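Not every chain of the complex is shown here; the ones you see sit where they belong.
Letters A, B and C mark the chains in the order given here, with residues in each chain numbered from 1 onward.
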Amino acid sequence: GDPDATSRGRTSVSVQLNWVPEPEFGGFWQAELDGVFADAGLKVELIAGGPSVPSAQLIASGKVPFGIVSGGELLSINERGGSLVALFATFQGDPTAIMVHEASPWKTLEELWRSDATVACEANLPFVTFLNRKYGGENLKLVAHSTALANFVNDPTLAKQCFVFAEPVTLELQNVPVRVFPVLESGFNPYTAVLVTTREHLAANPETCRAMVMALRRGWDGYLADPTKANAAMAKLNPAMSVEAMNLAAKKQRFLVEDETTRSHAVGWMTGERWNTLAEQMNSLGKLEQIPDEIEAIFWQPPVDDGPMAPALEDSATS
Amino acid sequence: MPRIAVAAPPIAVVAATVLLWWLAVRAFEIPEYLLPTPGAVLEAVWVERDRLAWGMLATAIGASGGFAIAAALGIAIGSILGLSRFLERGFYPLTLLLQMVPLVALAPILVVWLGYGQRAVIASAAIVALFPVIANTLGGMRSVDRDLEELFSLHRAGLASRWWRLRLPASLPSIVTGLRIAAGLAVIGAIVGEFVSAYAGDRAPLGMVIVSAMREYRTDLMFGAIGLAAIVGFALFGIVNFGGWLLLRRWHASARSSSD
Amino acid sequence: MALRGLCRTFSGDPPVEALRSIDIDLAPGSFTALIGPSGCGKTTVLRILAGLDEASSGGFEFEPSRTPRIGYCFQEPRLLPWRRIDANVALPLELEGMPREERRRRAGSAIERVELGGFAAAMPATLSGGMRMRAAVARALVAEPQLLLLDEPFGALDEVTRYRLDEMLHDLWRRDRFTALLVTHSIPEAVFLAERVVVLSPRPGRIIGEVAVDLTERTPQVRATDEFAHLVQRVYRLLLEAMGDGA
């Protein structure tokens, strides 16, 4: 860290996360701990979210300058009066998955989806409609999805929506063997955990946005190299998740964060092609009325070799 | 009072509210993902009418089932606690506990016991609506005129007779208030119960419609579904009011059609 | 049945001593009247006899037989506001488990007796004060009690109606010979109805004296006799005396 960062005056910004502190936000904590945010002239406040926290609306309405939403959410909310711009996509591969008990008969997602199983998931989410389109799913019984794991553990025939690095890890540590079917294998792979801001904020504070993205990239690089420091910090803030669980989760999510794209560009790198695919898929699923004309307009990212991070003081103050 | 005068005030107030809502959306340019216009809500309800009608039916069953259970159990428990200060002190806090446990936390247990679907929804509606009935029944029982109690003591009336002939009728005004509260709570209890324990699909209850509309930022559909759920609540509320009026109009001040 | 050395002090700040060392014998079939200044403890005596209040010390002795069936007319009407007059009057019968038809018949005749015919179906709130009180009297009489406790039952009635109801009550007592204790502020009423008039002092209530009423006949005409006037005078003097030394 930089001891007299505050005396030099840093731009205060806050980030609305969409869940409580856990490895999916590792880059943020790493950037904070390594002083990367400070170097970038940022004073970042991370605000935890939860299953019912209206993160997307808060960001879209300008209450917070930055936040985490999913790609699908970004497209939906923009169609209803929002103007969100994606800056950084944490996951190249969507961590959304369906888990079943190890002892259950289903060996693939397709098998499961064609069966008459009971699946606890957020019905009507694009991926569910996508799977229905692809595999039928007429016999499937969809039931309410809640954050609680108890029902899944108790019912060996239940399947449940999850994040590959979250619930399965928890269950593994509790010796409940599960099988996990990542949804992306079906061909539906939206950006998840996308850092966004509003178009207005981006236009008024391009330097702050740039500094934020650059810092986050470095944060993630550091976290991928060694997550233990950040995990320890996050575990302090999240009484329900142990450091071991965080370390395990960090390991599991790694292959979703890194791929050829990130290796050739940077962590969090997005392509217009991927956004376009998502928009088209959502449109054909009836979740989006029109595909945005200019797909580039919904995401913005500074080039990889954009020089050293510059202090963001010339931007109008944001908080 | 002519019938029109009974219906006019709520209709006028509802109309004024809708107008204010519409004006607010226009004036403050509230984006659709926060608050839709009344027109958009109506349109969404019309477009999705089939699905919403089924949803409303399911939610109505859940809410009224839960309401009925809460009413019966609440009056029974309140009456029993009213028998002695000892019972009251011991068990009243326990019944309060039930109200303070978030449904999401109870849901797994409910689902394990009752399975997904209507039964768990009815149970959660009942749990949420129970305490006000207990509290108001107990409040009523505790306020029974001591002089009338003496009349019954004098004739050595048994507990059951005293309850049926004295305490229950004397507590009715208070119980009706409790049931009014329970009517609204049963609806919200059913909706929240549906969030955590209902079946999705074509005939999904309104709670499911609300969550999925919420996830898609379809505020128009969401508020439409909430409005329909509220209609269920108003119907229950109306039934309570009418029943209370029938039982109380001949003798109690609260049911008189006052001079104003 | 008898009260012996009955004392009653209500706790409070300051405590109120209502009764001090009261002795009253209620022979079966006797008619006793209790007279005394306002607030001297008459109602308290009745409540203790009915088991609604407890003596602070002293107490009462029953005949070894079972506790009697009590008819109690409270000082206020105490009607159940949600019941019609007939249902209010029939309440003691209902609590005894009498069948509905019989109940209705008896309640009807009790209502007639207190001259409320025509108001059987009225709700209590629509009656005048005197009418409500009469309904309460009907309720006290309806179950043919063995011990009748009346707390100023006719205080709210005009003199003519009051005389008629006095006569009704006397006839009933002559017929059924229940034990009666009547609290009244009307000395002529006490003398007309009771065999014995007990006079209490002001708070704390003590027995100041008794007047035995040995009228041979109690027709309406007796009120005009000298004997009657003399008895009334005696009770009145006792009362004056009581109040003289108390206040």
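One rule holds for everything that comes next: contacts are C-beta pairs under 8 Å (C-beta built on N, C-alpha and C of every residue); 3 or more make two chains touch, one makes a residue touch a chain.
All figures in this text were calculated on a predicted structure; none of them were measured in a lab.
K.L.:
For the entire complex in this file, put down the subunit formula using the displayed labels.
P.N.:
When all chains of the structure file are included, the formula becomes A x1, B x2, C x2.
Assume only the chains that are shown with their structure count from here on.
K.L.:
Based on which chains are in contact, what kind of graph results: line, ring, star, complete or other?
P.N.:
If you draw each chain as a dot and join those that touch, you get an open line.
K.L.:
Please identify the chain lying most centrally, where each chain is represented by the average of its Cα atoms.
P.N.:
B
K.L.:
By mean C-alpha position, what chain is farthest away from subunit B?
P.N.:
Centroid comparison gives C as the farthest chain from subunit B.
K.L.:
Using mean C-alpha positions as chain centres, tell me how far subunit B is from subunit C in Å, no decimals.
P.N.:
Centres of subunit B and subunit C (C-alpha means) sit 50 Å apart.
K.L.:
Please work out the Cα centroid separation of subunit A and subunit B, and write it as a whole number of Å.
P.N.:
Averaging C-alpha atoms per chain gives centres 38 Å apart.
K.L.:
Specify, in ascending order, the residues of subunit C that touch 2 or more different other chains.
P.N.:
Nothing qualifies.
K.L.:
If you look at subunit B, which of its residues touch at least two other chains?
P.N.:
none
K.L.:
What part of subunit B is in contact with subunit C in the complex they form?
P.N.:
Those residues of subunit B that touch subunit C are 147-148, 150-157, 161, 165-166, 169-170, 172, 250-252.
K.L.:
Contact residues on subunit B for subunit A in the complex?
P.N.:
31-34, 104-105, 107-109, 111-112, 116, 194-201, 204, 208, 211-212, 215-219
K.L.:
Could you list, by residue number, the parts of subunit A that touch subunit B in their complex?
P.N.:
Per the touch definition, subunit A meets subunit B at residues 56-57, 60-61, 73, 76-77, 80-82, 118, 122-125, 141-144, 146-148, 150-151, 154-155, 287.
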